[in-house]
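Shown below is the structure under consideration.
As you look at this complex, bear in mind that one protein chain is not there, while each of the others sits in place.
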Amino acid sequence: MTSTDSEVPGMTTHRIEALTDGIFAVAMTLLVLNLKLPQGGVEEVEADLLGLITGQSHVFSNYAMSFLLAAVFWIIHHQQSHVIKRTDRNHLWLNILILMFVSLIPFSTSLINDYHDDWMASIFFGMNMFILGSLFYINWDYATRNHRLVALNLDPRRIAVGKRRSAVTPIVSLLAMALVFVDVSISSFAYLLIPLILFHPIFRYDPSAPEKR
Amino acid sequence: MTSTDSEVPGMTTHRIEALTDGIFAVAMTLLVLNLKLPQGGVEEVEADLLGLITGQSHVFSNYAMSFLLAAVFWIIHHQQSHVIKRTDRNHLWLNILILMFVSLIPFSTSLINDYHDDWMASIFFGMNMFILGSLFYINWDYATRNHRLVALNLDPRRIAVGKRRSAVTPIVSLLAMALVFVDVSISSFAYLLIPLILFHPIFRYDPSAPEKR
Amino acid sequence: MTSTDSEVPGMTTHRIEALTDGIFAVAMTLLVLNLKLPQGGVEEVEADLLGLITGQSHVFSNYAMSFLLAAVFWIIHHQQSHVIKRTDRNHLWLNILILMFVSLIPFSTSLINDYHDDWMASIFFGMNMFILGSLFYINWDYATRNHRLVALNLDPRRIAVGKRRSAVTPIVSLLAMALVFVDVSISSFAYLLIPLILFHPIFRYDPSAPEKR
Partner (left out) sequence: MTSTDSEVPGMTTHRIEALTDGIFAVAMTLLVLNLKLPQGGVEEVEADLLGLITGQSHVFSNYAMSFLLAAVFWIIHHQQSHVIKRTDRNHLWLNILILMFVSLIPFSTSLINDYHDDWMASIFFGMNMFILGSLFYINWDYATRNHRLVALNLDPRRIAVGKRRSAVTPIVSLLAMALVFVDVSISSFAYLLIPLILFHPIFRYDPSAPEKR
């Protein structure tokens, strides 16, 4: 495949970023539509709002979890697109697939809200995160292999750190899905590992560190 | 009509692109609101979530299809706007019409979700895609005729390839609508042809190819 | 009031435009959520989709009307912001009020959908358009008076044309509201006058025309 074959005329990484920021913003804000109290809006059920809210506490923690996971993916996206200087047909469609699974997050979240004791709902949510994480891993691998879409002088250690970083979400998602078969209710907590793990120094690129590889 | 007549003061192609990216992002993300399980949210129906999801498999494939078709149109939009350097009243309103039919996609998709055995729903969806595709064809034709809104030195082969490319979606949409009268359930598969066809070299602009026309 | 008093530190017209484009894009796309067939989604009512759609034809024409009116306001916004170079506290809050009534358009449209024979719904819709149009008129008047927020050398004829242009929507909205008391169903057609009127040369700024004022 020659470079002409895989080039997408008129498409720049800047364009992809504009659509990406828009879809992330809408998907993250649409999560709020999942926050619904039972019979909310029916005026008669004035009864016990505090009870209704605390009874739906898993809905609020799912909102926070999904919002923060989406934010993690948004950060990964920008860390990747910061060094990806060119685009081609495959990269473009990988990104559109990524956006398709970002858009799906509000639905996956509504499943774990409505069916919170059901292992299937947690598997569906986990698959959404696993596929999304894997697509980011593939995207980084594709863009950096032989410096295909990145600067030729990009530090190989930076490529390695980026790969390690994008492997975290799919691996933790697999773990969360495995935990479903132990106890559905603890499965969600696994996702809390993602920010904790990413804080570890081996997931950080330090240009001043002695070159080892 | 003099150039003053058709000019829209204060309007640049950059402005149109900002609104366009926004509307595409919202329309593509609103597709997720079509994903609804029957009686979803009613706590008692804990029963068989896997069955509910697989029973709604057409809803998920329609989500993917509409998302990818919207992405195809978004790519066509950016390929066109990349070379369209000026705007005028007609071009502006053509673009607003385009955005009106982009916004309509979530509704057309909800129709083929809810009435998936009904030929009328598939025709409605097909008309949405046909009109949208035709508007892009008209937009390209209008902007490039006599190099009206493009650079004077724009390669005529590029104009021809752009015309061919924007003809693909309306033609495939007509085909999909014709298939409705054969079998409603296979009609949707026709849209899969769009990315396949666009991969063919005659839909690609190769500046290094020998000039033939 | 000194210039320090009315300045909003850190706020530029560019910022306001980013929020404006976003809110216009979301409001225009949310109009699609008003498109709902009676009992849509209930699988049993497979019956007569064509009948359902044609029975809701006013909903589709209202969708188109509101989308195009929003587009008219978006164009007016960009024509104004193209020459408005500075911002101040009053201008900023005028713009936020404008955005509040832009956001209201999907609700006003849902009213004329659901209560299409009710004069009150048409008056509500008309008031939304009248207030929005008036705010644009006030915005232009405020920004251009004594060249407050525009370039000192801005052609006074351009200011006059802009004033005339932004007077069209509030005046036509008043007319549409008056027509409600003649016949509710014809009132909506009045809004079609807006694009027609704006096509007339007196609403166009022609820098080469002989200066008369």
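We call the chains A, B and C, going by the order they appear; numbering starts again at 1 in every chain.
One rule holds for everything that comes next: a residue touches a chain if its C-beta (ideal position, glycine included) is under 8 Å from a C-beta of that chain, and two chains touch if they have at least 3 such contacts.
Bear in mind that the values here come from a model prediction, so they are computed numbers and not experimental data.
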Option touching the unshown chain, where C:L99, C:M129, C:V150 or C:L198 are the choices: C:L99
Hidden partner interface residues of chain A, rising order: 18, 21-22, 24-26, 28-33, 35, 37, 40-43, 46, 49-50, 53, 63-64, 67-68, 71, 74-75, 78-83, 158, 201, 204-208
Touch list for chain C against the chain that is not drawn: 4-5, 8-11, 15, 18-19, 21-23, 25-27, 30, 33, 36, 38, 92, 96, 99-100, 103-104, 106-107, 110-111, 114-115, 117-118, 120-121, 124
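The definition used in the following text is that only the chains that are shown with their structure count from here on.
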Centre distance in Å when chain B and chain C are each reduced to the mean of their C-alpha atoms: 26
Rounded Å distance, chain A centre to chain C centre (Cα mean): 37
Residues within chain C bordering two or more other chains: 22, 25-26
